[in-house]
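Input: a single structure, listed below in structure tokens.
For this depiction, one protein chain was excluded, whereas all remaining protein chains were kept in their positions.
Each chain gets a letter, A and B, in the order it is written, and its residues are counted from 1.
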Amino acid sequence: MKLYDYILSPSCYKVRLMAALTCVKLDIRPVDFHPGAEHRGPELMALNPAGSIPILEDADLILTESSAMLVYLAARAAPEWLGSGAAEETARVQQWLSFSNRLTASLGGARLHEMLLRPGDITALQAQGIAALRELEAGLVEQGLRGMRFLASDRPTVADIACFPYVALAPDGGVSLAPYPAIRLWSRALRSLENFIEMPGIHRLHELKPDPHIEPDGA
Amino acid sequence: MTHNAMIDEWYPVGLFSKLDAAGRKTALMGEPIDVARDAEGNAKVTEGNGRPLPVRVRYGHVWSSLGAPQKALFAIPEADQAGRRFVDVGVVRVRCSPLRAVENFLDIAHFPFVHTDILGAEPHTEVQNYKVEIRDDEVWATQVKFYQPQAAKSASGGITTEYMYRVPAPTCAVLYKTCPPRPSEWDVITLFVQPLAEDLCDVWPWMALFDDTTSLTDLIHFQQTIFLQDRSILENQIPRLLPLDPGMEIPTRADLTSVAYRRWLKRHDYTYGAQLVAQ
Partner (left out) sequence: MLPDTTGSWTPVALSADLPAGTVMPAWTPAGSNALWRSDSGRTAASADRCPHRGMRLSHGFVRGEALSCIYHGWSYARAGNCLRIPAHPGLAPPETIRVATQRVEESDGLIWVAVGEPAAAPPRLEGLVPLRSLTAHASVAALETAAGATAGPEGIVWKVQASQTIRLLLAAQEDDQTLIHVLLRDNSSPAQRIAASRAAETLRRAAEALQAKGIAP
């Protein structure tokens, strides 16, 4: 499975993260998105006329939407990430997968503007980002009241992975995460998962490793 | 006006390879400027009012100044050395003082916590003594050593890397580091910082490496990874401006380069982006 990848792209990171969590080995093909704009060059446009990355290629299958890539990885390697199949849970997975596009447009747009100097109405992008974060926060609060720690169930699904990267990187676009306690707990739960990997801008949870300077003793 | 001394310095304002006739609208020390390629293919920089500004093209970048530079742009002899690959890493904007961005680049003690498992890892956190001096009116730090799990894209395992740091201009720093494929040479990694405002900058990393095996894109991604890990730190330091009052922040022996840099800035009155008095 070949992933056309940019290390700073949260959408590419979704796929790398999902692959890591489900122990799928990806063949990474780095794309010079910035400054080279290679995603707009002939080789990649032939694969994806929309000129976006990530692109996931597996034999005859070419995927250009990150949510579809998450579903494909889960279906192939770890179907529990698709949810239990119960009607309500299936609907919630789809709800948040679709919602994740709003995070990309708003928080992702603000991040590209503030970090890589892409054009955009930054005030509007940040306001839309805050509106999306509030929806996610409310959704997580309600899930918590139902006894569930994640967006669609009490275990993480593809929906969580679809939403996590742009949320965690909101500060890159000048949008603070301080006002969202439920998002903070959810983010921490995801970052504590076995085989979790970071991307630049999401630092290591150093507390998950014991302090290396304290001798393990019986005192 | 607190930034008179810095106005006559050269600053990076764009990648030469990315210039076009339409121009890049940007800013230099609060003034709007336009960086474009003219009909003959030369770089042209103009202030908002149409006044042409001085131009140099060097190290992959276009350089300009709002004032009248008295000195030539600093030299990087390795930029003319055969066999090196020159890598334009591209711009990243950071909401911090240009001086904070440079100071972070001179720091190694943060590697295990910010560049975890790449440039550093616990328990290898100790910073050994190194040398700092002013050489030809530049800040130099030498014999800087640090244990690194993956020092460069071409490194396959942990090594103790040796570094030299050099600050030839108030918003530019040059790093010389152990070159795994060629032990007799140094890899050169620079941080060129364009001050947009006192608390906002565009950062242009650039590299001159001996590495024939790693793809250009991999080299760019490695350096962008490192810098983006720093960005979330730089945007959360208080105050945004670099404090030059020694009572404001507490250095240790590991911070001798930073101490020398701050003193050098103060001595030259390079204070655009600095906070002089504790507030």
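Convention: contacts are C-beta pairs under 8 Å (C-beta built on N, C-alpha and C of every residue); 3 or more make two chains touch, one makes a residue touch a chain.
All of these numbers come straight from a predicted model, not from anything done at the bench.
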| item | value |
| --- | --- |
| Residue touching the undisplayed chain, where the options are B:22, B:39, B:238 or B:277 | B:238 |
| Contacts of subunit A with the absent chain, listed as residue ranges | 134, 137-138, 141-142, 145-146, 178-179, 181-182, 184-185, 188, 203, 205-207, 210-211, 213-214 |
| Residues belonging to subunit B that touch the chain removed from view | 109-110, 112-114, 122, 125-127, 232-233, 236-239, 243, 249-254 |
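As a working rule, only the chains that are shown with their structure count from here on.
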| item | value |
| --- | --- |
| Inter-chain centre distance, subunit A versus subunit B - centres from mean C-alpha coordinates, in Å | 30 |
| Footprint of subunit B on subunit A - complex, ascending | 6-8, 30-32, 34-36, 38, 114-117, 171-172, 174, 200-201, 203-204, 206, 209, 212-213 |
| Subunit B residues within the subunit A interface of the complex | 15, 18, 88-93, 95, 113-114, 116-117, 122-123, 202, 215-218, 220-221, 224-229, 231-232, 235 |
